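Sharing a structure here in structure tokens format.
The complex appears here without one of its protein chains, the remainder shown in place.
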Amino acid sequence: MEERLRTMEERLQSKSSTEEQLQRENEALKTTVEMMQAKLESLQSIKEARQVAFSASLSASGSGHTGPFSSVESALIYRKVSANFGNGYNSETGIFTAPLKGVYYFRFYAHCHTGNKMAVSLYKNDKVQCSVFSERPWTNGNASNGIVLILEKGDQIYTKLWDESWVYDDPASYTSFGGFLLFPL
Amino acid sequence: MEERLRTMEERLQSKSSTEEQLQRENEALKTTVEMMQAKLESLQSIKEARQVAFSASLSASGSGHTGPFSSVESALIYRKVSANFGNGYNSETGIFTAPLKGVYYFRFYAHCHTGNKMAVSLYKNDKVQCSVFSERPWTNGNASNGIVLILEKGDQIYTKLWDESWVYDDPASYTSFGGFLLFPL
Partner (left out) sequence: MEERLRTMEERLQSKSSTEEQLQRENEALKTTVEMMQAKLESLQSIKEARQVAFSASLSASGSGHTGPFSSVESALIYRKVSANFGNGYNSETGIFTAPLKGVYYFRFYAHCHTGNKMAVSLYKNDKVQCSVFSERPWTNGNASNGIVLILEKGDQIYTKLWDESWVYDDPASYTSFGGFLLFPL
């Protein structure tokens, strides 16, 4: 009897150390899993956040010239939208508003007929970023430019005609504006 | 003896509750880990799915004009391929076929010599998406356009000359076509 009791006490003792080991292992696993969850969520956010991309061409219907104007106050409005993921682009105003902080790529294409100046600049908020210019081309003017920009949430990107210049568009869509998020910051 | 037995029974009882707690913790960990694995696989799929990008220029060798044709039936075939990840682009037909549903960016550049019309449109399936046009430029015509498009798997993107128009290319590669997946849907 005494012998059996001693054996059991020893076995109980050994179980205690096994249990402690299991508890330590579980603690370690829980810590690891929590760290992984945080990383996963940060990665998950890339997938969703990256979905910002738009492009539009000037004429939704019909054909015609835009400009020339003697004093240009507002953005060129590209009305025929081919894509607008993330709803950054507003086809009533011509302005793209960054839905999140990140690095973006923008580009625009301008087209005109003979006989006048074609000049368009791309703006970030109120500052010119890049431009195209074609002084009274022999026949058609065709020009484009593009830029990589770091935007804060809410920054506004748009294009604007210079004074006394014009662009042309019809259903074939020559004059267009677009951009997309490269990566969030 | 009676005392030792009672102590052991109490210790056994306490172990039971420790074990139950360990089992509950393990169940919770298993559930968490399974959820994380599902998320991980979905994220893993981004990495692989995103690898779609191509570009090509018209002439694989030699120099010369393509066009003018009186009735244009088929796509411009860009034979000098610089990249074709995802094998979407077919350099025998000039057609890019979307390997997966997603949002893509495409752009093309056209170049011609003096004396004729340069006009090229980019098509999604059988619909014009955007174009370039240069009527008998004084010297060279240079024009480009680009667009963000939402494609279903199998949608076809290609460029086509207009009737009675031409493009030029030589080993310097002026006339080109390309695109890439921005994100899968």
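Labels for the chains are A and B, by order of writing; each one numbers its residues from 1.
By our rule, a contact is a pair of C-beta atoms (placed from the backbone, for glycine too) under 8 Å apart; a residue touches a chain by one contact, two chains touch by 3 or more.
Note that the structure is a prediction, hence the values are computed from the model and not measured.
When the omitted chain is restored, the residue from A:L58, A:A75, A:V132 or A:I157 that touches it is A:V132. Take subunit B: the residues that touch the chain left off the picture are 1-2, 5, 8-9, 12, 15-16, 19, 22-23, 26, 29-30, 33, 36-37, 40, 43-44, 46-47, 50-51, 53-55, 57, 82-83, 85, 107, 109, 111, 137-140, 142, 144, 171-174, 176, 178, 180. Of the residues in subunit A, those that touch the hidden partner chain are 1, 4-5, 8, 11-12, 15, 18-19, 22, 25-26, 29, 32-33, 36, 39-40, 42-43, 46, 103, 105, 107, 121, 128-138, 141-150, 182-183.
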